[in-house]
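The next block holds one structure in the form of C-alpha cells; read it before the comments.
Just one protein chain is left out here, and the rest sit where they should.
The first chain written gets the first letter, and so on, giving A and B; residue counts start at 1 in each chain.
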Amino acid sequence: MEMKHQITSQENNFVFLLKTSLKGISQVILIENVITGFIILLAISISSILLGIITLLSAVIGTLIGKSLGADEDILNQGLFGYNSVLTGMALALFLSGPSHWIIALAGAAITAIFTASMMHLMKKMELPILTFPFILTTWFMLLVSYRLTAFTLSPELVPQSLAQWELDIAGEVNWIQGSFNGVSQIFFLDNPISGALLFLAVFWADWKIGVYAILGNAVSLITSYGLGGEHSLIFIGLYGYNAILTIIAVSTFYKNEENRFALLSGIIAASLTVLATASVSSWLLPFGLPTLTMPFVIVTWIFLGARKVLPLL
Amino acid sequence: MEMKHQITSQENNFVFLLKTSLKGISQVILIENVITGFIILLAISISSILLGIITLLSAVIGTLIGKSLGADEDILNQGLFGYNSVLTGMALALFLSGPSHWIIALAGAAITAIFTASMMHLMKKMELPILTFPFILTTWFMLLVSYRLTAFTLSPELVPQSLAQWELDIAGEVNWIQGSFNGVSQIFFLDNPISGALLFLAVFWADWKIGVYAILGNAVSLITSYGLGGEHSLIFIGLYGYNAILTIIAVSTFYKNEENRFALLSGIIAASLTVLATASVSSWLLPFGLPTLTMPFVIVTWIFLGARKVLPLL
Partner (left out) sequence: MEMKHQITSQENNFVFLLKTSLKGISQVILIENVITGFIILLAISISSILLGIITLLSAVIGTLIGKSLGADEDILNQGLFGYNSVLTGMALALFLSGPSHWIIALAGAAITAIFTASMMHLMKKMELPILTFPFILTTWFMLLVSYRLTAFTLSPELVPQSLAQWELDIAGEVNWIQGSFNGVSQIFFLDNPISGALLFLAVFWADWKIGVYAILGNAVSLITSYGLGGEHSLIFIGLYGYNAILTIIAVSTFYKNEENRFALLSGIIAASLTVLATASVSSWLLPFGLPTLTMPFVIVTWIFLGARKVLPLL
C-alpha cells in the first residue's frame, strides 16, 4: 500500500510538472491556463517539431529549478518560473547554430530560471512585475558569448552594423492580412498564419477579452508603424506587433483598481508607444547585432505600471 | 451666481495652470518661482519665439497630465511635473528637423510626464530625487527612433562616430567672457550672451545665493576643463559648464543638515567632477551620435546625494 501511495505521489508529481510547465508556456502571453499552454505548444510544433520539444523542455527545466531549490509554491504553480526559460530556450535555439546549439539553449533556460529568481527579489522591492526581462538579458548575454568562445556559433542573420553606415529603406510589400496574424506569432518567434490562428485560439480559449486586446494592440501597432514610416518588411512580418500585444494586455489589466476607468485607453497609448520603443531599441542594438526581443514591451510596461503608482487615474 | 462661480473656478484653474507651468520652467534650474520661470521663458523667446512657445506648451502638457491623472497636489504645485517635459520638448524641437518635428517634441513632453511619474515611484524607494533623468532617457530614446521611422528626421549635427576613428583636437579660440555667460544659457540649449544675462537675472531674483553658486560652479568648470585640456570650442560655448552649475546647486543645497558645514565644498568638488563626467559620457555616446544633455549632472549628483546618506559629513 505504501508503494502504491508512492507511485501515486510520483504520478502526481509528473502531472504537476506537466501542468505547471504548460502554464509556464501560456504565461509568455500573460495567461495562466494549461489548455492555452498546450495549444501554444501545438502552434510551435506545427512550425517545427524540434522547436516544440525545446519549448517544453525549457519550461520543464525552469519549473524544476524553482521546485527543487525551494521557490514559493504559489508562484511556482502559476507557471511564473517557466515563461522566461521558455523564451530563452526558443530564442537561443533560433539565433544560434552549430551542432550543440540546442544544449546551449537548454543551459540558457536553466540560467534564466536563476536570473528569474534574482529579478523577483529585486522587482518585489520596486513593486513591479519582472515581465520578460530575465529572458531578454540572458539571451543577449548568451548571443554575445559567440564572439569569444568557439562552442557558440551565431546565426548569420545577426550582423553588427555601425549606426553611421545605416540607411533606412522602408519599401516593401504591404500585406495587412499577413500582418494581422504575424504579430501574435512573433511573440513565439513564428511567422506562419496557421500558427497565428492557433495562437489566437489559445488566447480566446483562456479569455475572450484578452483576445480582443491582442487584436486591438496589433492593429494599433500596424497603423502606428505604417503611419510613421516603418520598414514594410518588418511591419507585415509582425515585428512591430508582438510587443504592442503584450503591452496592451499588461497595461490594461495589471494593478487595475476601480479608479482606472481608462485603463484600456492607457493600454492603447502604451501599445502605440511600443512602436517608437521598437525603433529606438533596434537602433541602439545595431552596433552589437542583437535582436530587439521583448525589450520594448518591458520598457513601456514598466514605465506605465510604475507611473500608475503615482498617477492613480492612468 | 452659480455660473459666475464656475467662471471664477475656471479662471482659477487657468491661473493655477499658468503659475504651475512657469514654476515647471524654473524647476529646470532647481528653483520654484513663478517670476523666475517667466524671465527664463523670456530669455528663451528672445533667442527663438517658436522655441519659447514649445517651452511653455511642454510645461503645460506635463502639468496637465499630472493634474488630470491624479498626481499628488503638493508635488504638482511645485512644478515638479513640468521641468522634465520642458527639457524634452526643447531638446526634441532642436535636435529633430522636418515639418512635424514640433508635434514630436510635444508628444515627447507628454511621454516624459508619464516617465517622470514612473521615476518618482522608483526613486522614492532609493530616497534620491529624479533630477532630469526622465528628460535625458526620453530624449535619447526619441532621437534613436529616427534611424527606423521616416517620420522622425535627425538634425544633421548629430552624427554617430566610431571611437576608434575619433581624434581629439582641442585648438580653438579662448573667450572667458563668453564662457561665463554660456554655461547657464546651455542649461536651456542657448548660446547667446543676452539670454545668459537674463537667466542670471532669473536666478538672482529667486535667491542670490543660488546665483552665486551658479557663477561659482561655472567658474570651476571653466578652470577644470581648460586645465585638463578640453576642446576650446566646447568649453567656451558653455558645454562643460551647464552640468557643473546644476550640480553645485543640487549638491550644496539638497539633503543638507546641520552637520554639513562643508556642503559648498562638496558642491565645488562635485562641479569639477562633472567635467570628467561630461568627457566620459560624450565618449560613451559617440557611436550612437547622441548629445550628452544633463547626464553628467544626474550621475555626479546621484553619487554625492547617495553618498551623503552613508557619509553624513559630506
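Keep this in mind: a contact is a pair of C-beta atoms (placed from the backbone, for glycine too) under 8 Å apart; a residue touches a chain by one contact, two chains touch by 3 or more.
On a predicted model such as this, the values are computed, not experimentally measured, just so you know.
Asks: So which of A:122, A:174 or A:223 would be touching the chain we can't see?
Replies: A:122
Asks: Please identify which residue in A:152, A:213, A:242 or A:255 touches the non-displayed chain.
Replies: Considering all chains, including the one not shown, the answer is A:152.
Asks: Using the definition of touch stated at the top, determine which of A:34, A:114, A:170 or A:201 touches the missing chain.
Replies: Checking each option in A:34, A:114, A:170 or A:201, the one touching the absent chain turns out to be A:114.
Asks: To test your reading of the contact rule: which positions on subunit B touch the chain that is missing from view?
Replies: 125-127, 162-164, 166, 168, 170, 225, 227-231, 259, 273, 275-280, 282-284, 286-287, 302-307, 309-314
Asks: Taking the full complex into account, what residues of subunit A touch the chain not shown?
Replies: The missing chain touches subunit A at positions 65-66, 68-72, 111, 114-115, 117-122, 125, 141-142, 144-145, 147-152, 159-162, 287-289.
Here is the rule we go by: only the chains that are shown with their structure count from here on.
Asks: Find the geometric centre of each of subunit A and subunit B from their Cα atoms only, then give the gap between the two centres in Å, rounded to an integer.
Replies: Chain centroid spacing, subunit A to subunit B, equals 36 Å.
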